[in-house]
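The complex appears here without one of its protein chains, the remainder shown in place.
Going in written order, the chains are labelled A, B and C, and every chain counts its residues from 1.
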């Protein structure tokens, strides 16, 4: 008998070592069957261990999950993904230049948010994570608005209250992003329960990282979704890393994250998260299931966090540099582009032209956004507004505090006090 | 397409209706295979859907899970189960007579705690629920001590601080029972992690009800156990009810509770919880696995809460009266007794004699216990002791408060104040 | 008008709101078919159906998270936490999410959730069925916190809570569900039918949040209290003969500072009473506020009478409980106090 020893998960490679993704079992595109959308969860457990893939190595869409999208839609998808990436890069640069305080890129994972937002209906409610900016791009929120949020400027939808990237869009049916991991997962289930109570046809979808799946709210979401058979799509974006910890620390060594679903009686589907067509198709399948009374679906998107966790992070401390180059599922943008080219509906030239156009668009948006103010340059929001929206109506103690701040900022001694403050 | 509607789980029968347990699939005793204790979790998933059973209808022990226990052990087991039941009945009666404030019986579920405590080693740490009093009985804590706890009297191990049944026994390696559901589950995992860190051979075991499995701590326990492969046995006692809600409200409609395990990569074993031999054998299997470095096991015990939830509960409001009579897995005491009789090692006469002996023992224990005081009759604990053990050393503010209470109770105005208080 | 105890008054408030507003949904552990372990939701599922009055899994965090999602989707969720002692698993969803959703979205999203939960001791509940955690929630910006002391207020305040656009923590002192309690456990129980506040209108009425109530006018000292302790303070005043003005806060957030301070400025003396533990309890905020607002009127130190700073012990419930004798002693002390 070997004695019990504490097992400590390890990533396959640390800085200086050669990237190694051999732990990933990747079936050929087209090899996984597509069951009926109302198939009982028990009969389709294999979907949690396989990996739904549509785009093959040659850029062809193959197999039963091929959603057969119109070329135009594919081109729009490519555009959305590219725009998301350009946007991310610009914002990261602006953070480096001190124009915004913080940023988080979704590089390498763009297919998840873009394909899912395209596969769902406008009336469906999205409960995003901080790495699904593509949802806003697809639903058409202007980049200027997103930038203004990151700038906490006079046009900031959050009125200066949230860190960059914590967007929301009530009219666009996108919930608010929270700094607290995973909280939105069971909230989405509650939203879906309400839709079912009201007898409405809308569903909810939510996203968390594989690391966040260890939080209590993951369990709450799956339990409530299963018990009430809520019309909800619960997505775990497995980008292999949670800041510095490898997915093994969330339980990924033992099982896929999709396999958690069946334990609750919820179908779990594992999908190649860098394959736009596969993500789109799986989402459509889950949406149809939910809308037909089939209840929830858990989807695991296998992808890779190509960039740092955030602008505060330095991944070279904990994983091999350039390891994304070795990631076997490639780059979702490159793969969709190759597909369009294989279809004869795209070219390197058109791609370059589109990139230039998007870059120009981002530049124009940024110009407009900064005109509404930046962190350090006016115009700025009125600090007195910080007392609003704590409650629907401002209670007396907040009115009193607002008065105190008003006197501090604008009262007779304000200039002196501030001047002195700088000396102190 | 049928529209999504909120699904609301229902128990098979409500008051006035005929009990119906047809939802339960019960394989014949002996039909489930017993895999190697170190079999990979993936290969033994069927253990979560089947039901390990050893005792057949004729009272014979059959199949690969038969633990082949000595007759003496079986007789001891019967004694422990009967004693637990007698103890429960007495305490319930004493609550009805106003001698203790509250009680919770484990009637019908005695095999779970008794078999598991017998299958584990004294050095293994047990993290109990409020319905596993059998653990204390097996480990030999005197009933007098348990009764004194329920009486909050001068011999109360909790010094009057906890409601009845919230026992603990540090020397006996039994953790403290908490009023908060499920909290002990991940604590047990932490204990097991520590054992593994120290390279010790002990394991931890914990118990929760199927209702409590919806709590966050269930997820924490399974995640941590899986990630670190901790030597722990996690038991879900599925007695079909959580106060008034049927197991469907914890997700039991969709899947068994044992099936939650495989989603985390933890073997899940479903066992006939009223079959002493099956529970014993499964526990031994899991313990051997844990001690050999095979990590955690999740065990679901299928049983029935024969009694009310607690002395505060009236089950006739939400389920058919006498439904336990129809419970297809029977009574664990009756089944073990039948087995011993089938073996020729027991008789109705010996049984009656044992019951009388145990009843007398319980009576003697109760007599001794009440001599140490009851809720309403002296001797009583010193109320000033309530300020102790908040911290290791009593800080100044608690010393001051203790002084204040001392003056109130014993100071010059004490009698007057108390007298007046009664008038006020 | 009908005679109602507090359980019936709460049931009536839920009934009225379920009937008036199709957005109202009521849910929690055992609240559906069974009607709640304290019977507050008795009969409601039968009347409004199991899509409006729901049992839930035993997961307080999930209950509140689901309530938030439902609130965002246009419902008016009323969630029950079976005991206030079991609200902690929902703490993150309440504090990080429910309380701040409106703020962080600059008013674009909100969830008007009411959380009902029985609190307080005196029922032999020991440390996990007796807590009064209201103080902790009063420190969380964005939550309203309510605790009624009688059936009439309970119904009116609960209706206001459900109608509030803000999330509300609604604490129900379970010791007075069935009758007022003056702090003496040895006296025979008194039913609400013998108390004027046991008269409760059948239909809809609202008691505004943020308004305290003078339950006993007086000139000599002010007692600030809420919940069960209102009745105990009344008994204490009778006991020691101090002409105390007893104020039932009813709402802790927002606090009716004006009424409180008007009284203290008048009497010059103040005793604060709550059942919760003392250190950093809500009494600390009351004391600090009164001291700031009324310093120049104070003729004696503000006194706090509270639960001791220990968990609620099962055996010593009545030594722990801040009963009439302790309150009376504090009243005498503030009357006699001199440098």
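In this text, a contact is a pair of C-beta atoms (placed from the backbone, for glycine too) under 8 Å apart; a residue touches a chain by one contact, two chains touch by 3 or more.
The model shown is predicted, which means the values in this text are computed figures rather than measured ones.
J.: Looking at the whole complex, which visible chains does the left-out chain touch?
T.: Every shown chain touched by the left-out chain: A, B, C.
J.: Out of A:152, A:206, A:283 or A:297, point to the residue that touches the absent chain in the complete complex.
T.: If we include the chain that is not displayed, A:152 is the one touching it.
J.: Tell me which residue among A:250, A:302, A:333 or A:369 touches the hidden chain in the full complex.
T.: A:250
J.: In the complete assembly, which of B:176, B:357 or B:380 touches the absent chain?
T.: The single option touching the absent chain is B:176.
J.: From the list C:253, C:273 or C:327, which touches the chain that is not on show?
T.: Of the candidates C:253, C:273 or C:327, C:253 is in touch with the missing chain.
J.: On chain B, where is the contact patch with the chain that was removed from view?
T.: Residues in contact with the chain left out: 125, 127, 156-159, 161-162, 166, 168-170, 175-176, 178-180, 183, 185-195, 197-198, 204, 216-217, 219-221, 223-224, 227, 388-392, 395-397.
J.: Which residue numbers on chain A touch the omitted chain?
T.: With respect to the unshown chain, the touching residues of chain A are 6, 8, 14, 101-102, 152, 156, 158-163, 166, 178-181, 211-212, 214-216, 242-245, 249-251, 312-313, 317-318, 375, 380-381, 383, 386-387, 390, 397-398, 401, 405, 408-409, 417-418, 420-424.
J.: Provide the residue numbers of chain C that touch the chain removed from this figure.
T.: Within chain C, the residues that touch the unshown chain are 85, 88-89, 91-92, 95-96, 100, 103-104, 127-128, 135-136, 138-139, 141-142, 253, 276-277, 279-285, 287-289, 291-292, 295-296, 298, 300-304, 309-311, 339.
Everything below uses one rule, namely that only the chains that are shown with their structure count from here on.
J.: Please identify the chain with the largest separation between its CA centroid and the CA centroid of chain C.
T.: Chain centre farthest from chain C's centre: A.
J.: Starting from the mean Cα coordinates of chain B and chain C, work out the distance between those two points in Å.
T.: The answer is 35 Å.
J.: When the centre of a chain is set as the mean of its C-alpha atoms, what distance in Å lies between chain A and chain C?
T.: Whole-Å distance between the two chain centres: 41.
J.: Would you mind pulling out the distance in Å between where the CA atoms of chain A average out and where those of chain B do?
T.: Roughly 43 Å, centre to centre.
J.: Please list all residues of chain C that touch 2 or more other chains.
T.: In chain C, residues 51, 56-57, 59, 61-62, 89 touch at least two other chains, as defined above.
J.: Residue numbers in chain B touching 2 or more other chains?
T.: Correct list: 6, 8, 214, 216, 249-251.
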